[in-house]
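Shown here: the complex without one of its protein chains, the others still in place.
Order as written gives the chain letters A and B; numbering starts at 1 within each chain.
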Amino acid sequence: MAPRTPLLAMIDTKGWIFLGVLLAVCLIVPLFNLAVPPGSPLHVPTYVVSLLGKYLCYALLALSLDLVWGYGGILSLGHGAFFGLGGYAMGMYLMRQIGPRGVYGHPVLPDFMVFLNYKELPWYWLGFDFFPFAALMVLLVPGLLGFLFGWLAFRSRVTGVYLSIITQAMTYALMLAFFRNDMGLGGNNGLTDFKDILDFNVQAQGVRVTLFVLTAVALALGYLIARFMTVSAYGKILVAIRDAEPRTRFLGYRPHHYKALAFTVSAMMAGVAGALYVPQVGIINPSEFTPTNSIEAVIWVAVGGRGTLVGAALGAVLINYAKTLLTGAMPEAWLFALGALFVLVTLFLPQGIVGTLIARLGDRKARIAARLPPEPDIPPRLLEEGRGS
Amino acid sequence: MIRLLVYLLLALAFAGPVRAQSPADAAYTRLASDSYAEIEASIVGLAASGDPRTAPVIQALAEGRLFYRPADKALFVKQGDAVTDARTGVPAPATEGLKPVRANNKVRRALDSALGTLNLLAPDPGKRREAAEAVFKARDATVLPALEAALSRETDAGVKRTLQEARAAVVLAKPGSTEADRLAAVATIQGRADGDAMGILRALSADPSAAVQAAAAKGVAAIETRLALIAGASNVWYGISLGSVLLLAAIGLAITFGVMGIINMAHGEMVMLGAYTTFLVQEAIRAHAPGLFEFSLAIAIPAAFLVGGGVGVGIERLVIRHLYGRPLETLLATFGISLILQQTVRSIFGPTNREVGAPQFMTGAFDLFGLSITWGRFWIVVFALAVFFGLMFVLRRTSFGLKTRAVTQNRRMAAAMGIRTPWVDALTFGLGSGIAGIAGVALSQIDNVSPNLGQGYIIDSFLVVVFGGVGSLWGTLVAALSIGVANKFLEPYAGAVLAKILLLVFIILFIQKRPRGLFALKGRSVEA
């Protein structure tokens, strides 16, 4: 074990700013939503609360991705899969909460099962009416998949683009599977029309605000866990693996243990993000598994600043805010703006927003720390014939 | 039946020397009707007349060239700009307000059958064969005398066989034929050994004669065995054909991603641009030189290469050249570019599908030992292989290929040897993009030409390149074909979705076993 870092000392300036902003948002948004009357210019409408909650869920997803990409050099193009699995676990709980209030009025079965002639609940739906079980599954299902996938892939030393593409294949396969109506998870329509969460109406203003605050707390916790992991001795080895995996291996470490742990924790974080996302947007459906969604998450991280944690969260919030604005303000041309944004950020802010800020404003030590890690893997620039020798 | 007889009489009367105001005019007039039953009856009557003058009229109706004047129900045949009176064949002055004679499936079936009867004695053997096929399908007992006459005169062996099959089908469909005739017919039909034959034999399971029933059952069993073999062979062919589509989609990526190391998310959009180029070329040809339509794809190939390649060079010069050495960031930039390209095309051409037509040589199918192979798919397979080997040749046997390999293997050394590396980079990226563009020409023949075209291929393309081994062109070829064939073998058992899921899981597991794909590159440079 490395020397113990006191818990508070491990948070750096940008971390404090981040936590401070989160806390402020946690206080201001509920206050201005609940206490200020709707007519007032200071009033925060409830839909904004849900919208912010959604951004924070994406921020947590981005944070989980930054943990493996920024520090472990694992570019996952399939993190949406963990997000979606967590979301489905929560969605199944919410479906069970509907009880006999579906349109067909069946006491147990959700509407889509009545309609597809299910006689009883499939076995994998059992237990999801019990919140602690569902909450456990939110962590366990993505965690287990992340562990299995990571363990196998890292042990076989699958790296770089090969790893990226098979993570993409994983989420793509899940997407196809969840689209099947025979999966018993609602097919293309997914799970929707939720009524209650823990016997509170999901659409009530108070519940929405609570969910928002919970998301902010989860994001703060996620940040602390990720920060703790990355500044600890474990984190240093993880970074070493990122920068020179064979060398670290020759020093006697087992890279796949370290990488699999990071991947598992990251998958669980993404699962939690998905679980908090579902009650706030009101639907979970297989399109969460589409590879493009996962690629977008990678882009949030890159825009915010890879390997900074705070940057990943900031990137997610900014880009999704831009999307909300642009799809309303310039519905015909917003893709131009978004596309141009990605190109410009890559060209002019290669370290992302937070990375660039640190490089310009931070002290020397921070500048060195923020220096871009080398690419974890450069695909062989070789042709068939150029082999050998 | 009585109605039919009346028409027959009417038609016969028409065939006679009486011209003006013959009762047959009624049969013609009925063509100008709103009721499909009337039109159908009229065709049956005209066909049975045996009058040679009815043939061009029926032919014109089948080709949608028969029109009527609503005012007096006079019929006209249009041939290009020329209009002739259908009854007399005399050129008529161009008239306004002509309406086409309507046709639905029933009418078209009657037309096919009528044309079949009329063309049984046509001079062209191809036409006779078509006619015999039409009679085979229609199974109209009234044609039997005409069939016998045609059979006795037929000299071409192939056409003769088809005629015999047609006669057998008619015999089996006719209620009063003798058991011996029916048994012989069953044998003839069994010799045909295809789906249609099986359909006819299966329908005999309710035949009054037990002997015919047994013979038909035996025939069905024999055909089933043969069809099962053919089904296996077709699976291989479908697989190769799917594989060639994957190969086409992936081969450009094998250059930009495989050779140059750029995670090119805009690759699919290059394919889309190629498809839209095909659309534009065809539009231009339709507008200015309709005669060249058969060559539209041949013209589109270089055009799509130039468009894809040009856009590719532009992207490389403007964006990607700043990103060498940072391949993961190329993902971000090219993703942005793909959004922009999609939206650009959507703004210019609209979000809906555009029609890309198929030239004659791409349509229809041919028969290979009972295996029906569609020409379109066949040419796509040929085209994919041609592109593949062409690219191999460029990279291995030309000076440009030599420079490309030199630059991608050791940039500094290559520069020291006097190679202008920036140009080689730009041209290599342009080559990959250009090939994606010509893939778009082929894909426009089988898929939607819409702004989303590229999105459908990008994931599969990356999988193919990675499965085959990044940087290995042979790997891309083998990966594309094996994924295609495996998919098509799984599909009948598992369904399209499960087959794909199983394949994805297999590829994930395979990469665990061989972390560098099928054709892994050896050497130190691999361990980055």
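We adopt the following convention: a contact is a pair of C-beta atoms (placed from the backbone, for glycine too) under 8 Å apart; a residue touches a chain by one contact, two chains touch by 3 or more.
Going forward, contacts and distances are computed from a predicted model.
Choosing from "Aliphatic amidase expression-regulating protein", "Alpha-D-ribose 1-methylphosphonate 5-phosphate C-P lyase", "Pyruvate dehydrogenase E1 component subunit beta" or "Chemotaxis protein CheA", the protein name stored in UniProt for the chain missing from the display reads "Aliphatic amidase expression-regulating protein". When the missing chain is restored to the complex, the residue among B:R30, B:R128, B:R167 or B:R377 that touches it is B:R377.
The chain not shown here touches subunit A at positions 45-47, 50-51, 54, 100-107, 112, 114-117, 176, 179-181, 187-190, 192-194, 203, 281-283, 285, 287, 321-322, 324-329, 331-332, 334-335, 337, 341, 344-345, 348-349, 353, 356, 359-360. Touching the omitted chain from subunit B are residues 36, 64, 102, 104-106, 108-109, 112, 137, 194-196, 198-204, 227, 231, 234-235, 238, 241-242, 245, 342-343, 346, 350-355, 357-358, 363-365, 372, 374-377, 445-452, 455-456, 488, 491-492, 495-497, 500.
Convention: only the chains that are shown with their structure count from here on.
Interface residues of subunit B facing subunit A in the complex, by the touch rule stated above, are 257-261, 263, 265, 319, 322-323, 325-329, 331-333, 335-340, 342-344, 347, 395-396, 404-405, 408-409, 455, 459, 462-463, 466, 470-474, 497-498, 500-501, 504-505, 507-508, 511-513, 515-517, 519, 521-523, 525-528.
Residues of subunit A touching subunit B in their complex: 75, 149, 152-153, 156-162, 164-166, 168-170, 172-173, 176-177, 179-180, 246, 291-292, 295, 298-299, 302-303, 332-333, 335-336, 338-343, 345-347, 350, 375-389.
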